[in-house]
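The complex appears here minus one protein chain, its other protein chains still in place.
Chains: A, B and C, in written order; residue numbering restarts at 1 for each.
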Amino acid sequence: MTDNAKVVEILDSMKKAIDENAQFLTDLDAAIGDNDHGINMARGFKKVEADLPGVAGKDIGAILKKVGMDLVSTVGGSSGPLYGTAFMKAGGKVGGKMEIGMDDFLAMMDEAIGGVQMRGKAVAGEKTMLDAMLPARDAMKAAAAEGKGVREVLDAGVAAAEAGVEYTKTIIATKGRASYLGERSIGHQDPGATSFTVLLKAIAAAY
Amino acid sequence: MTDNAKVVEILDSMKKAIDENAQFLTDLDAAIGDNDHGINMARGFKKVEADLPGVAGKDIGAILKKVGMDLVSTVGGSSGPLYGTAFMKAGGKVGGKMEIGMDDFLAMMDEAIGGVQMRGKAVAGEKTMLDAMLPARDAMKAAAAEGKGVREVLDAGVAAAEAGVEYTKTIIATKGRASYLGERSIGHQDPGATSFTVLLKAIAAAY
Amino acid sequence: MKKIINSVELVEEQMIEGLCKAYPQYVKRVEGTNVLVRADKKEGKVALVSGGGSGHEPAHAGYVGKGMLDGAVPGAVFTSPTPDQVYEAIKAVATDAGVLLIIKNYTGDVMNFEMAADMARDEGIEVDEVIVNDDVAVDGSLYTVGRRGVAGTVFVHKITGAKAETGAPLAEVKAVAEKVIANVRTMSMAISPCTVPAAGKPGFELGEDEMEIGIGIHGEPGTHREAIRPADEIVDMMLDKILADLDFTGDVAVMINGCGGTPLMEMFIVNNHVHDVLESKGIHVYKTLVGDYMTSLEMQGFSITLLKLDDELKALLDAPADTPALKA
Partner (left out) sequence: MKKIINSVELVEEQMIEGLCKAYPQYVKRVEGTNVLVRADKKEGKVALVSGGGSGHEPAHAGYVGKGMLDGAVPGAVFTSPTPDQVYEAIKAVATDAGVLLIIKNYTGDVMNFEMAADMARDEGIEVDEVIVNDDVAVDGSLYTVGRRGVAGTVFVHKITGAKAETGAPLAEVKAVAEKVIANVRTMSMAISPCTVPAAGKPGFELGEDEMEIGIGIHGEPGTHREAIRPADEIVDMMLDKILADLDFTGDVAVMINGCGGTPLMEMFIVNNHVHDVLESKGIHVYKTLVGDYMTSLEMQGFSITLLKLDDELKALLDAPADTPALKA
C-alpha cells in the first residue's frame, strides 16, 4: 500500500493542510481556548518539513518517530505532547518497515490513540481530539473488515471524524482548556478534533 | 458702579460660565496641551462658589483675595498660580472697599496682569492668556478714556480679548505646555486666552 | 494588531535576549535553549524550576534569583514550553538536593513538564513537582481538569524559594509549596482583550461597556460577561467568590496583579477597597503586593489573590529575595 517515500509525501501534504487551516484552527481555539492551536500546529509541521529530507530514506517507523519528536519539541501546549506521542507510538508499531499495509495502519491508529489517552487521560465525549480520532478509527476498522479499498476506508474515517467534530459542538468540554467554560463551550467545535480531521484528510487525499 | 454684592453675583456667573465651557476649554487643551484646562478651572470655581457665602459680606478686596487663594489651592497646573495670583493682586488693589468704579477696575486689571507676568514671565505674542488679557486691558482703557459707559467699555474689552484669542491661532507658542509643539501649535487657539475671555464676558454680562 | 515588536516570529527570542541583557547580574541563558537560570548556580539546595508560555512577563524569568527560582522556561506566547526545554532547565539547575517543578495546572503544562521530569529521572536526577491551581473562577470539581494556575503562582515561587534557600530537603520544600497552594486563591477580570502576536487579532472581543469576569491569564473566557461597574462593586463580586471558597479569617497576604495593560492607579483603587472589605470581615492584611506580576500581554484587567498565612509562611514570605521582578 504505502512505502516510505509516500509517507514522506503525505507528511508534506499534512504540513500544507495545517498551514492552510492554521488561521481557522486558531480562531476555533480563540472561541473556547487560548487562541493558538493553529499557530502551534503550524510551528510543529514547519519543523517536520525541515527535518524530512534528513530521514526520508529511513524506515517508516524511524520517520514517524522523528515526526513525533519534532512535534513534541516544537508544538508545546497540549497538542504538542498529544500529537507528538501519537506519531511516536504509531512509528513504534512499524519500526524497520519500508512499506506498510492497511492492517499496519489500523494498528498504528490504535497505538496513536493509546498514546493520546495515556498522556491526556481523556475518554470519548470530553470534547477533545479523541472525539474525532475514536470514531474515525472505528469506522475505518469496520470498512476494512467489510473489505473496502484503501480510499474507501480512509473516506469512511474522514466522514466519521467530521461527524465527530460536529458532535463536539453539542457537548460540554471536560478536558483541556475549553473545560473552564463549562456550559459556554457548547456550540463550538473542538480545535484538536478539527486538526485531526485535517490530517486524516491529507492522508486520504494521497490515495 | 459695583458693590460687594454685585462682585459675588459676578463670581457666581463666572463659575457657571466656566462650567458651561469646561469641555470646550479641555478640548482646546487636548489639542496643544494636556487635556485638562477646563477641568482645572471648573475644580477651582467649584471651590470659589462653595466659599463665597462665607465672605459675601466682606469688602471686595477680601472677597477677591479669597477667590485667588481658592484658585491657587485647587486649580493646580499653570493656570492655578496664574489666575490665583491675578485675583489676589486685583483684590490687593481694592482692600477695604465696599464699592468700586471703572478706575478701580482698570487698576485691578493692571495688577492682575502684573501678577500673571511676575509668575509666568511671559510677554505678548507667546500664545498665552496674556494675548487676551493685554489687548482687552488696553481696549478698555482706551474706551474709558473716550468716556464710554461701563457696558461699552467691557464690550470693547471682550471684543479685544476675542480678537486676541483669534490671534493666538496664528502664532507659535513659546510659553506653557503648547511650546513643546513648536510649529504644530499654529492653527490652535490658546485655552488660557479663551478662559480669560469667558471670564471677562461674564463680567460684561452683569451690566 | 499594533505592537512594539519586530516580527511575530522573533517575539520570544528577542524578549529573552532583552531580558538577559537587562539583568546579567541575575540570569543567564543556557546556550542553545530558551532556558534562563540563575547567573550563579547555588549548590546544596533544592533547585526550583517553573515556566509556562511567554506573554506573562515578568513571570517566569523575572523571578529567577536568590530566594526564588533557579530556572525558568518560557514557551511560545501562551503556549507551554516543550519537554526538551524543561529538561534542559532541570539539567542546568539540578543539585544533589533535587529539583522541584512548579507547574501551573494546564493540561499542556502538566504534560510537557511531566515528560521532562521523566527524561530527567532517566538520567538519575531527583525530580518532584507541585501543581498550582489557585483560580476560583473555574469549577474545580472532579469532572473537569480542575482549577487553573494563575497569579497565586508567584506566592508559590516566593515562599517555596525561601524554603529551598534554607537548604531544606526536597520533601520539606515540596510540603511548603503544597501548603501555599492549599491556602492561595485568585480571581481575575478584564476590560480589554490581548492579542497573541502570531494570531494577529484579539482572543476575544468586549463591547464598549463590557467586562469579562473570571478570565484566565491566556485570555480564556471566564465565568460570565456583564456591563462594567464601579471598581468597588467588581471587587465585592470577586472577593465574594474567593472568600466563599476558603475561610481566610486571620492573617493574609494580598496581591493585586495587573494583567499588563492596567495602570497602577487603577490597581491602587482596587487595593483600597480590597483592604476595606477584608478588614470589615476580620481578615488582617499582613502584606500587600500591587503591580504586574503575572500578566497577559497587554490585557487590561486585574486579579485579586489572597494567601492565608501562618507563622511559617509569614517568615518565608518576608525572607530575602533578590530577583529582577521581586525583591524582599
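To be clear about the criterion, a residue touches a chain if its C-beta (ideal position, glycine included) is under 8 Å from a C-beta of that chain, and two chains touch if they have at least 3 such contacts.
Worth saying up front: this structure is predicted, and the values here are computed from it rather than measured.
Colleague: From the touch rule at the top of the page, work out which displayed chains the omitted chain touches.
Modeller: B, C
Colleague: Among the options C:Glu17, C:Asp96 or C:Asp310, which residue touches the chain absent from this view?
Modeller: Considering all chains, including the one not shown, the answer is C:Glu17.
Colleague: Pick from B:Gly76, B:Gly92 or B:Gly114: which residue touches the chain that isn't shown?
Modeller: B:Gly76
Colleague: Pick out which of C:Pro58, C:Gly203 or C:Gly216 touches the chain that's been left out of the picture.
Modeller: Of the listed residues, the one touching the omitted chain is C:Pro58.
Colleague: Can you list where subunit C touches the absent chain?
Modeller: Its contact residues with the unshown chain are 2-7, 11, 14-19, 21-23, 54-55, 57-58, 62, 77, 191-192, 208-209, 228, 230-232, 234, 256, 260-273, 275, 285, 288-290, 292, 295, 297-298, 300-302, 327.
Colleague: What is the set of subunit B residues that contact the non-displayed chain in the whole complex?
Modeller: Interface residues of subunit B facing the absent chain: 26, 30, 32-36, 39-40, 43, 72-82, 119-120, 174-177, 179-182, 184.
Going forward, only the chains that are shown with their structure count from here on.
Colleague: Line, ring, star, complete or other: which one describes how these chains touch?
Modeller: other
Colleague: Farthest chain from subunit A, going by the mean of C-alpha atoms per chain?
Modeller: With centres defined by C-alpha atoms, farthest from subunit A sits B.
Colleague: For subunit A versus subunit C, what separation do you get between their C-alpha means, in angstrom?
Modeller: The separation of the two C-alpha centroids amounts to 32 Å.
Colleague: Express in whole angstrom the distance between the two chain centres, defined as the mean CA positions of subunit A and subunit B.
Modeller: 75
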